[in-house]
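As you look at this complex, bear in mind that one protein chain is not there, while each of the others sits in place.
Just so it is clear, A and B label the chains in written order, and each chain counts residues from 1 on its own.
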Amino acid sequence: MQINEGEIEKRDIFIKQVEELSGQNLFGCYQCGRCSAGCPMVSRMDAIPSMVMRLVQLGDEKVLDKNTYWVCASCYTCDVRCPKGIDIAKVMEALRQIKLRKNLNYVDIKKIDGIEELPQIALISNFRKYTG
Amino acid sequence: MEETKMIKVYIMGKEHEVPEGLTIMKAIEYAGYKIVRGAGCRAGFCGACATVYRKANDYKLRVALACQTVAEDGMYLTEIPFVPANKAIYDIEKVTPKANIILQHYPEVARCVACNTCTKSCPQDLKVMDYIQAMKRGDIAKAAELSFDCVQCGLCAARCPAEIVHYHAAQLARRIYGKYIAKPSPNLEKRIKEIEEGKYDEEIKKLKQMPLEEMKKKYMEQQKNAEKERD
Partner (left out) sequence: MKIPYFPGCSLKSDAAHFEQSAIEFSKTLGVELVELPNWNCCGTVHSLTTDDIMHHLACVRNMVHAQELGKQLGTNKLITLCAMCYNTLAQVNELAKKKPDDLKTANEFIDDLPDYEGKVEVLHLLTFLNNYVSFEKIAKVVKGRLNGLKLAPYYGCLLVRPEHVKVDDRERPVLLSKLLGMVGAKCVEFPYAVECCGSYHTVNLKEAVIEKTYTIVNNARENGADAIVLSCPLCEFNLDKRQKDVKAVYPTFEPMPVFYFTELLALASGKKVNVNAHYVSPENVLRKYGL
């Protein structure tokens, strides 16, 4: 596969953006898979967390089309189990923020099913993660 | 006769000289602008003329009712005709004072980050953030009480990074408070009954047919009597 220089530059910019927002060294990841093994939401993800780590290492912006970082519940299980000390939850948050900062909300707060029964703690946390 | 001192103000970026001592609204009108929207009672009650301004050499974006605030030398001025804000539609008979009731109708309230910008942008000096926080925790009575003096100018809603429409949510809080929480007033109930029974129909009819001059006289008399009663 050949990648031209413009493409390389674009990829570098994306990698740097994720690194800056998350404060994490993405290249620490050596694909052991513990994050994916312990993830409580993994069965609903179309790319497992370790795969997302690989895609951001490659600077592949198509990672933003995966649902992984939206399905992440910020439970920090991956964080505490990563042998390389990478806060993967922060990488997921960085990806969410890249979308949200473009005004692309994941949840429409005016169309919440069954909002009458939901306590404020659920709405506040949900809107914090899914609206910008 | 002493000469009026003139000051320099910048209205929508353009420099104008206006006499010292005018309110922001009058300064803008003196400079030749006609305020079509963004002016109301001109007495500090209605909230229609709420606006933002900056002073010379000051980074703060300040807020004021344009009819109440005196223009100063070097001010940057404008008028704000309206703040777009959605109003929830609800049937007050069906709304109940549940803890999450405000969030049901104004879910964006949950997005408050406690930056306090709303409080800083209230020309009425209301504790706007505090009433939003009260809504979040389901304290409708507190939200109603803290927002009581709101003139619905909308500056809070214009400045909020969470895109909350504070003043409409507060109105819902006050309505729920009035309907379900406040102690009923026996005097009010008595008066409503009297009105419904037609006790004042005759008097109202008389007032409606009264010539304007006579009505003015009657109004002044009534004001004087009220003053006397207060004293």
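Following the convention adopted for this analysis, contacts are C-beta pairs under 8 Å (C-beta built on N, C-alpha and C of every residue); 3 or more make two chains touch, one makes a residue touch a chain.
This structure is a prediction, so every number in the text was calculated from the model and none was measured.
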item	value
Partner chains on view for the chain not depicted	A, B
Option touching the unshown chain, where B:Ala114, B:Leu207 or B:Ala226 are the choices	B:Ala114
Option touching the unshown chain, where A:Ile15, A:Ala37, A:Leu64 or A:Ile124 are the choices	A:Ile124
Residues from chain A at the interface with the omitted partner, ascending	20-23, 40-41, 44, 71, 73-77, 79-80, 87, 89-90, 92-94, 97, 107, 112-114, 117-126, 128-130
Chain B residues touching the omitted chain (full complex)	99-100, 112-116, 119-120, 129-130, 133, 136-139, 161
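To be clear about the criterion, only the chains that are shown with their structure count from here on.
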item	value
Touching residues (chain side chain B, partner chain A) in the complex	98-100, 103-104, 107-108, 110-111, 136-138
Touching residues on chain A, where the partner in the complex is chain B	109-110, 112, 115-116, 118-120, 123-124, 127-128, 131
